[in-house]
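Down below is the structure, laid out as structure tokens.
For this depiction, one protein chain was excluded, whereas all remaining protein chains were kept in their positions.
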Amino acid sequence: MATETLTLGKALNTGLRRALENDPKVVIMGEDVGKLGGVFRITDGLQKDFGDQRVIDTPLAESGIIGTAVGLAIRGFRPICEIQFDGFVYPAYDQIVSQVAKMHYRSQGKVTIPMVIRIPYGGGIGAVEHHSESPEAYFAHTAGLKVVTCANPQDAYVMIQQAIASDDPIVFLEPKRRYWEKGPVDLDAPLSGAYPLHSARVVRPGTDATVLAYGPMVRTALDAATAAAEDGRELEVVDLRTLSPLDLTAVYESVRRTGRCVVVHEAPGNLGLGSEIAARVTEECFYSLESPVLRVTGFDTPYPASRVEEEYLPDLDRVLDAVDRTFGW
Amino acid sequence: MATETLTLGKALNTGLRRALENDPKVVIMGEDVGKLGGVFRITDGLQKDFGDQRVIDTPLAESGIIGTAVGLAIRGFRPICEIQFDGFVYPAYDQIVSQVAKMHYRSQGKVTIPMVIRIPYGGGIGAVEHHSESPEAYFAHTAGLKVVTCANPQDAYVMIQQAIASDDPIVFLEPKRRYWEKGPVDLDAPLSGAYPLHSARVVRPGTDATVLAYGPMVRTALDAATAAAEDGRELEVVDLRTLSPLDLTAVYESVRRTGRCVVVHEAPGNLGLGSEIAARVTEECFYSLESPVLRVTGFDTPYPASRVEEEYLPDLDRVLDAVDRTFGW
Amino acid sequence: MAKGDPAVSSRGRRAAPRSRRAAATAEPELVQLLTPTGERIESATGPDGTEYRVDFTDEEYRGLYRDLVLVRKLDAEATALQRQGELGLWASLLGQEAAQVGSGRALRSQDMAFPTYREHGVLYCRGIDPIMPLGLFRGVDQGGWDPNEFKFNMYTIVIGAQTLHATGYAMGVHMDGKTGTEDGEAVIAYFGDGATSQGDVNEAFVWASVFNAPLVFFCQNNQYAISEPLERQTRVPLYRRAGGFGFPGVRVDGNDVLASYAVTRHALDNARLGQGPSLIEAYTYRMGAHTTSDDPTRYRIASEVEAWQAKDPIARMKAFLDKQQIADDAFFAEVDEQARAEAVHLRERVLELPDPAPVSMFDHVYPHGSPELDAQRARFSTYLESFEGSAH
Partner (left out) sequence: MAKGDPAVSSRGRRAAPRSRRAAATAEPELVQLLTPTGERIESATGPDGTEYRVDFTDEEYRGLYRDLVLVRKLDAEATALQRQGELGLWASLLGQEAAQVGSGRALRSQDMAFPTYREHGVLYCRGIDPIMPLGLFRGVDQGGWDPNEFKFNMYTIVIGAQTLHATGYAMGVHMDGKTGTEDGEAVIAYFGDGATSQGDVNEAFVWASVFNAPLVFFCQNNQYAISEPLERQTRVPLYRRAGGFGFPGVRVDGNDVLASYAVTRHALDNARLGQGPSLIEAYTYRMGAHTTSDDPTRYRIASEVEAWQAKDPIARMKAFLDKQQIADDAFFAEVDEQARAEAVHLRERVLELPDPAPVSMFDHVYPHGSPELDAQRARFSTYLESFEGSAH
């Protein structure tokens, strides 16, 4: 069994390579995905090995990338579109919400758009404006799209392949600040037996409070759990993985046990994923909750200048503070 | 005092006329806003009376409408942009979320974009696809934008003028299925003393449960309250009016009294306004709630073909059903 | 109405200049093979020197005429159905029959088309049951045919979006190795004059050019985008837009079915042979309202409409067939009768279109479904049943 230690970025790269190998209809397209290998090198080496008809350098226009990918999908291809940064997906918003999301529905299932839209997202890398955003709610609110995000190299490797193999149109959010974090990746395990794409996962069991996170915040939540354990509090940490549809079965079970729930994400709190989760968890676990579901999120401001982003982003202390508040309610 | 009976559409038209009269920097721009008066005639007669430099027929491109309006705003104008239908705002999404919403912030207050983006929204008029959507959550989740909606002719008349007079960029959502509903409008009352733009309003007092609605659903909620009263249940109905920022002060007070809360909107439930409201109300009124906040919303599908839209849209029965459920929890 | 106006001939080949118009619509340099009075022009030269001609048998000429008449009649029936409340809306093609039949018949069977919401004539030429779009406008579905079966994509209402889909599809044709030979595949993207202002359409121009996609951009310039006249979208003729993106553009008389056919066939064949994209501006006129919701009297004058009446696409074809004795009165009567019968048949079937079941709105959101949606459907079914119960 070939388990290697890879960065999350390299795991994605390897997953993409597998997908290109396994299905000749898979194509990658985007700005700078070819010789440069993308600004984060996630497509590094792929054009060299698969040619410029499989790994397509596009003109600089996001609506064009998604719109032409729709046409390729109608033709029978399985396009993987790279959007260079979170803040640059909006020019493609119309194509995504009105075309990609709706085509299967409008055609009563006759047209399938097996597209993956890869977006490096989130902050914490000291970038300038438009390079640190968390747009997941915009997509999760859109019926017809599925939205997933990975938090570790193993998931990155498997989930990207699962997303490509799926006939659903999927927004695949990549936690860019975690691209360089390393972890073991089992390169040989077959996709068929893999943990399902649209399932959340308990990544640390605990008894005292349930902490939900996804993407870049899973590490933060786990760090908080470690710190809490030192204070004698056992946090159960759930990596949501799928943001639309949400998979909250394990969460409900957990919250019924712990009676306390904290949701963590970088995106602004107002109408962020945390609000939907809070609403649902409250509905399902009404009589189990010892305190309301609390949300630890980015503030309701535009993403600020990078010299204050550490204050803007949820961190271990803010997570612990929220957990404390669930106990003090 | 000139109180006239006007349709909601005519009230908007009259409010726009007042704004054009009062401030030479106010301009209206959009597709078909001139001779045609807009497809809903909300700008009827305005180009004729104010000329084509004040009421500007634009090329057919929404990003162009918003993007040039940004430039006009930088130049000192106060543009009111008409988007023809909800489903056609997405090509302008980038300009709205990355430019309009952020310019004041990015410039540390040096640049102000006093823009109003008018969007007829919602279903119930038997239209074809893309003509019945409720995109409010996409805007409310965006820091830097304010979002309001009106539910009756008096509010339409006043709120549109308040929005235009405000220096904040405002998405002004018009409940298109209510354009033809009539009500009294006091045309003379000064703006200065008017009910504040960003305040919710209790439109029917009640004691047994709190029902929140906005825009097209306020009428539905009021009808439900009338029906409930016949069954001996007094529903307190709140017209939210401002969707971002939310004004929930009166709601908290109400829910603390009634112990039950139902939110109604047409937009899909997942990450709709109802989820944010449910999360906040639960946080604020945790010990007062007899049941979780329930949501009566559009389903998590694309807006369906019009022959089933009556089933898709929340109606009196679904509101009453939810109220019943809050009692049976 | 479908008959030629006898006053046409005295007005000569072109209508009087309309003074309201800017340069964009000044007397066009257009490719024409059949004049408004029904005179055949042997051949016509495009701006790049291409010679356009057609060589149809009498049978084929008659076939085109039949198409034009049928397409107009079915469209009129749909308008009538809307007026009677049987459709929520209808976007009539009245006046644009020649552009649509000419380009639609120029498509080879392997070619793929991406329409807007007005291409009922092209849809007809693709062999799709003309009832299909009526389902969309009646509100019973959002597109009924299989785009890949008929090589005709779903209607697209969001202005311009389909031009990118067409471009991507055409890139795929190329990637599949289906260009470069006579039996190669080509793609056609329909859009209106208003659409040329959309970013998407211009991005499609960029993409098609850069990837040398086997694609024909077919712009029906019907002079209006709802109420907005052409000068709100451009100050030069639209066909010239292509040059700035590096591919050829040509303006054709869109009320001339022969020229529309010739120009489109040529462009498609170039595309399938690997010579890349081109833009056709079919210069025509929307004789009716934008849709049945529209009131064109608010923004255009009757004399303008009358001037275009004199260029009617069907009248000129009829005059030509008549003068050349390609068809006789019996033929014209037979075609009218067929059109009438098909319209009646269409009407009957529309009235019978069943309303969709409420729970069907949960179908086909995702190819692989969603547990959350399944739960919503189940709850909603139970909710609906609770009423049925009480009704019993």
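Just so it is clear, A, B and C label the chains in written order, and each chain counts residues from 1 on its own.
The working rule: contacts are C-beta pairs under 8 Å (C-beta built on N, C-alpha and C of every residue); 3 or more make two chains touch, one makes a residue touch a chain.
What you see is a predicted model; the values in this text were computed from it and never measured.
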Which residue of C:E97, C:E185, C:E203 or C:D294 touches the chain not shown here: C:E203
Options B:L20, B:A143 or B:L222, residue touching the unrepresented chain: B:A143
Residue, one of A:G71, A:P91 or A:G274, that touches the chain absent here: A:P91
From the list A:H130, A:R204 or A:R257, which touches the chain that is not on show? A:H130
Considering the entire assembly, which residues of chain B contact the chain that has been omitted? 27, 53, 58-59, 61, 63-64, 66-77, 79, 91, 94-95, 98-99, 103-112, 114, 143-144, 146, 166-168, 245-247
Even though one chain is hidden, which residues of chain C still touch it in the full complex? 23-24, 196-200, 202-203, 206, 209-210, 212, 231-236, 240-246
Where the unshown chain meets chain A, residue by residue: 31-32, 34-37, 39, 57-61, 63-64, 87-88, 90-91, 126-130, 270, 299-302, 304-309, 311-312, 317-318, 321
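The criterion applied here is as follows: only the chains that are shown with their structure count from here on.
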Please name the chain that ends up farthest from chain C once chain centres are defined by their CA atoms averaged. A
Going by CA means, which chain is nearest the middle of everything shown? B
Centroid from C-alpha atoms only, then distance chain A to chain B, rounded to Å. What do you get? 31
Centroid from C-alpha atoms only, then distance chain A to chain C, rounded to Å. What do you get? 42
Where in chain A do residues touch at least two different other chains? 63, 91, 94, 98, 105-106, 143-144, 246
In chain C, which residues are in touch with two or more of the other chains? 141-142, 158, 199-200, 365, 370, 372-373
